[in-house]
Each structure stands twice: as C-alpha cells, then as structure tokens.
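Before anything else, here's the structure in question.
Every protein chain of the complex appears in place save one, which is left out.
Entry: chain A
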Amino acid sequence: MAGAGTLSAAPAARGGLPPLLRRLLQVVPVLFGIATLNFLILQLAPGDVVDVLAGEAGAATPETMAALRQSFGLDQPVWLQYLRYLGQLASLDLGHSYRLNLPVRALILTRLPPTLLLMVSALLLAIVLGSLAGILAARQVGGWLDTLLSGVTLLSYAVPTFWLGLMAIVLFSARLGWLPSGGMLTIGASHDGLALLQDLAAHLVLPAVTLSTFYLAVYARLVRSAMLELHGADFIRTARAKGAGEWRITLHHAFRNALLPMVTMAGYQAASLLSGAVLVETVFSWPGLGRLAYEAIRTRDLNLLLGILFFSSILVVIVNIAIDGVYRLVDPRVAPRARRA
C-alpha cells in the first residue's frame, strides 16, 4: 500500500526553489483539503454549526450562542461561510473550547510535547529492536529465532494496542509492581534533575513499548526481507571476497541498504502512529493529544475534536517532510539536481 506521495524523491528541481520550500508549498493543497473536510463535517452535522461547536458542549450561554451565530454569518450563503472558515484556519485560529473555556490552539499546543515524546520513543524502539530482530532472523532463515519472529509478527498484527496496554498494566503494574500504571510523572513527588528524568522514564516505558509493538514487528519483517534480498548482491559478494568479516558485511554493507525501505515505511506510518497514540494515551492516562481527544469525546466537545483532527493532520504532514529530509541523508542519490549544479 503506497502512502501519500510523501516521498516524492523525484529530483526534478525545476524553478530552482530550495527543496524544503518546494516541499512546504506542496503542503498547501493538503491543508486546504483537510480544512474542507472539517467544514463538510460541520455542514452535514445535525443542527447548525453553532449547535455543533457550542451547543453540544452544553456550556455556552444563549448570549454566546447568538454572538457565535452572528460571527459565523449563518445568514450568509454557504460559500461565504466556507471562505470565512478557511480564513480562520489559515490564521491558525481553531476556535474556542466552550467546555474548558480556553482557545483550542492553546489546549493543543500544551498537550503536544508529551505526544511527540511518546511517538518518537515508540518509533526509536521499533526501529532499533526491529532491525536487530530482522538482522538476526535473516542470518538463519528457518531457525528458531526466525520462526519465533514470524509467529510474533502474525500475532502483533492482530492484537489491538489498547488491549495490549491494559494487559501490560495488569501484569507489570498490578501483579509485578515494576512500573507505574499511568500518568507521566508521579503526582505530588517534587523531583528534580536526574530523579525527574528517572520518574519520567519509568512512566514512559509501558506506553512506549505498547505503542511500538506493532511497528517493531513491521520493521523486523521489512529488515529481514531486505537483508535476504541483498544476500546475493554483487557488492556483498565483493565484500566477502575482500575478506570482510560476516558481521562487518551484515552491518556495514547490507544493513545500510536495508535502512532505505525502513525510512520509507516510517513515512507511511506517521498517520497510523498518531492514531495509535490516541488509544495508548487513553489507556495510560498519558497527558498528550490523544488523552485530550478522549476527554473531548467524554464531554462532547466537538470543536476541540475537530481542532485535534486538523492539527494532527498537519503534524503528519510535518513528519513526512522531516522523513524526506532523513531519506536525503540516508540515500545521497535522492539529492535534488539543484545541489549538483
């Protein structure tokens, strides 16, 4: 399944724009599409826009409702409302949460760092442990490790992350008492320096491992097949003929090339990783965007939910741009023509 044309690795540097700027310009239609999607949802929702944004939350006074109707211009034609909505989103004004009585943008921005921490930790875990498992499995096809890996992979595709998280809490927090069952920091404990980091790390282990399991299996399988494909390659045979050791061949020659499909895969998975984070954060009360979404569901704060949808889509786009950059680092062949000139 090819993902969004995220890795437009085509070195067509027409116009001579720097690659980053060119990439940023490609983002505009995507954002436009997401904004349109949000507007469509609002239009099709039962009741009028203001009912959805404020009424559902049940926290807005009739006066604010009337003022909102005025500001949305509900008496005006739909296309004018649409333009107004686009203008608001373009200035990154995501509206107001009437439940929490705070601007949606501020709410989202304060919850962003924990989500990023969780996603990056999970991705790193998946890449490091997945590569290791894939390399080891490829060294002995059909061996016990290889068989174990294919079994675990099969299972991890079927296990829902939120359930895995719950079971991990039962085992590792309740029964064994090794790790805290939720939150990001111990409440009431005023740690500082190293103790604070330790506390954070202890709270991070279970959510990060839970979120990473699925991707770990994906990367392990990917690295395994990439390594096997490279097995008979000419440059590997050359390295062996030169007398390079098996481990040096594996790591220095083969694995470096196996990195490419892995980076591509990471780009495709940015959106799914964010979806997974919503569920994992809910299970572990991790105070990030996902937990915020869960609170918004509970209180039927629909404007906040729409804001999270819009913002998390932007986040996926940004991650994709970053991964494009990583791809250029890993594979110099993708460097744009502009640099060669």
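Here are some notes:
In this text, a residue touches a chain if its C-beta (ideal position, glycine included) is under 8 Å from a C-beta of that chain, and two chains touch if they have at least 3 such contacts; residues count from 1.
Methods note: contacts and distances are computed from a predicted model.
For the chain that is left out, the UniProt protein name among "Probable glycine dehydrogenase (decarboxylating) subunit 2", "ABC transporter permease", "Sarcosine oxidase subunit beta" or "N-acetyltransferase" is "ABC transporter permease". Of the candidate positions A:166, A:179, A:202 or A:330, contact with the unshown chain belongs to A:166.
Of the listed positions A:81, A:212 or A:313, the one in contact with the omitted chain in the full complex is A:313. Of the candidate positions A:68, A:89, A:249 or A:278, contact with the unshown chain belongs to A:278.
One chain of the complex is left out; on chain A, the residues touching it are 1-5, 29-30, 33-34, 37, 41-42, 44-46, 52, 154-155, 157-160, 162-163, 166-167, 169-170, 174, 271-272, 274-276, 278-279, 282, 293-294, 296-298, 300, 302, 305-306, 308-309, 312-313, 316-317, 320.
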